[in-house]
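With one protein chain held back, the other chains of the complex are shown just where they sit.
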Amino acid sequence: MSGMFSTRVIALMPVAIAINIVLGAIVQQYLKLPIYLDSIGTILVGVLAGPIPGAITGVLSNLIWQYAPVIGGGTIGPFAITAGVIGLLAGLWGWLGVYRPRPASGTQLLLSALVGAALVILVVLPIINNPAYTNPDIGGYPDWVYTAAIAIAAIAAVVVAAFIYVRRDLAGLWVAGAGIITGIIAAFVSAPIAAIAFGGVTGSGTDLLVAALRQGGADVLSASLGQGLFSDPIDKTITSFVVFIVLAGVSVRVLARFPLGERLTGGRSA
Amino acid sequence: MEDALNEAASRVPDYVLRPVDGTYRRLNPTTKLVIAFSAALVAFGVRGWTGPLVVLAIVVATAAVTRIGRAMRPFVLATIPLIASILLVNTFLYPGAEDVLLRVGPFAATGTGLTEALQASLRVVAFALSVAVFSLTTPTDDLLVDLERRGVGRRGVFVIGSAIRTIPRMVERAGEIVEAQRARGLDTEGSPLRRIRGILPLAGPMILGAVTDVEERTVALEARAFSAPAQRTVIRPIPDSPAQRAVRWSAGLGAAGLVALGIAGILRFP
Partner (left out) sequence: MTVPGAAAPLALSGVRYQYAGTSAWALDGVDLTVEPGRILGVVGPNDAGKSTLALVASGLAPLAIGGRLEGSAALGGRETRELAAHEAAQRSGILFQNPSTQLSGTAHTVWEEVAFGPRNVGLGLGEIVERVEASLAALRIESLAPRDPARLSGGQAQLVALASVFALRPACLVLDEPTSQLDPEGTRLVGEAIRRLAGELGSAILVTEHKTALLARVADAAIALRGGTVVARGTVREVLEDPALIELGVDPPPAVRLRRALAAAEVDAGAARRTLDALAALDVKEAAG
């Protein structure tokens, strides 16, 4: 059986889909945070088996969560496109060996930690300086939006740097980068969907942010994008780290049997 | 020998055949799926009042015929937070709208905003109900048997079917973990950092378990000849007809056509 859809991958996908839906539902109902955590399974499959299985996992998760009896309902269905893109990207990162442990120490480690922090700040700056937040012609924006964004960026930078340094592993840098990029792309894909299908809102707490952005003069699409650029990078980075930490704890023997296993282990032997 | 086998074939128990009752329910499941997707496409893609209202009319009529009115309630109720948000954010904060209807504090409700809000709400309700009709009239198993025959294959069908059946079990296990966490102080009300820190003990075991379980599941599938090349025997024949084929093609192409024409500006409805 072709590697990409070997029995092993076929056995993994249903569990990954279930994880997406169950964790996503728990976070939605109990944890009330501006994150979703409904793509852990998607990224897991992408990293282990490649872009196409990853994409299919994402799309099926959304469709099943929308249409299956008992589980179904809600309005997650149209975002299947975003889920597919996330899976594709995860496959790309897996293929590029982003999730491979890269032990380091001393100056190299310290430097990488600092680079990680700088990376976060660098990436956040253009987002914060998005006209939706800053263009005075549009009418200005509520101060708390800008302050909140800076605070979150600072915390994220510290967390990423600490992660790299404490684990003595450069991979943290790559994983953070992968998570942020995935989040940004996801936000860009989701914004039009939210704007076209759902009047630019999501029905959750982050709609306050959407309202604030519109108050500042942003149009429907920009406001949606502004909200997405806030939630998605955080969500996808946390998700990527969770997947990374868990995979780091799986034995080489088990990892090696997956299609992209070699790229995860970097040829380590048991 | 032949006769014995033919006779045996007629001994498939009813609890396996699970025959369905009712004209709409007895339609081929793929037909119902295509109808649901077409309805979604029209509801979201044909802008203005007409699209969603037509879909709503069709859905309500189908619901009446299949007597699922009561059962659709949870699907509608689930959309209330979203609709509330759509109405509020769009009525009061619609960018560029000048036709003010009334002022509430610093916010101004506009006619344009209200129209958009109502249309968006209608779209959401029409979509949710189209999903409800599908979910409530189509046993998943029937759909999967039919899709397998149409080329999704045993692997795709296994992924979907297994995912759906894994979810309830996973929810139970997750529920146990959440309860244990609560007893140990996982705050569902506490600070965001606290809540995020509570996720890893929940997500971690779930994902680790998934990856290590895959080995057993893979082996178990192979042990049941899952990779055999033959076409899987059909136990429960799902009927189809040329008339339904025609319905599927016209519904799908019609919906896609309407949306495309709308985008091209050729055909616009009120």
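In order of appearance the chains are A and B, and numbering begins at 1 in each one.
The rule we apply is simple: a contact is a pair of C-beta atoms (placed from the backbone, for glycine too) under 8 Å apart; a residue touches a chain by one contact, two chains touch by 3 or more.
Not measured: the values here are computed from a predicted model.
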Per the touch definition above, residue among B:R26, B:R67, B:R150 or B:R232 touching the missing chain: B:R232
Contact residue for the chain not shown (choose from B:P52, B:G113 or B:G161): B:G161
Touching the absent chain when the full complex is considered, from B:A4, B:V104, B:A183 or B:A243: B:A4
Subunit B residues touching the omitted chain (full complex): 4-9, 11-13, 15-16, 18, 141, 154, 157-158, 161-162, 165-166, 169, 213, 215-235
Residues of subunit A in contact with the chain not shown: 7, 14, 252-253, 256-257, 269-270
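Rule of thumb we're sticking to: only the chains that are shown with their structure count from here on.
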Touching residues (chain side subunit B, partner subunit A) in the complex: 36, 40, 44, 74-75, 78-79, 81-86, 88-90, 93-96, 116-117, 120-121, 123-124, 127-128, 131-132, 134-136, 138-140, 155, 158-164, 166-168, 170-171, 174, 178, 188, 192, 195-196, 198-200, 202-204, 206-208, 210-215, 217-218, 221-222, 226-227
Subunit A to subunit B touching residues, read off their complex: 1, 5, 7-8, 10-19, 21-23, 25-27, 30-33, 35, 37, 40-41, 44, 48, 56, 60-61, 64, 66-75, 77-78, 196-204, 207, 210-211, 214-215, 217-220, 223, 238, 242-243, 245-247, 249-250, 254, 257
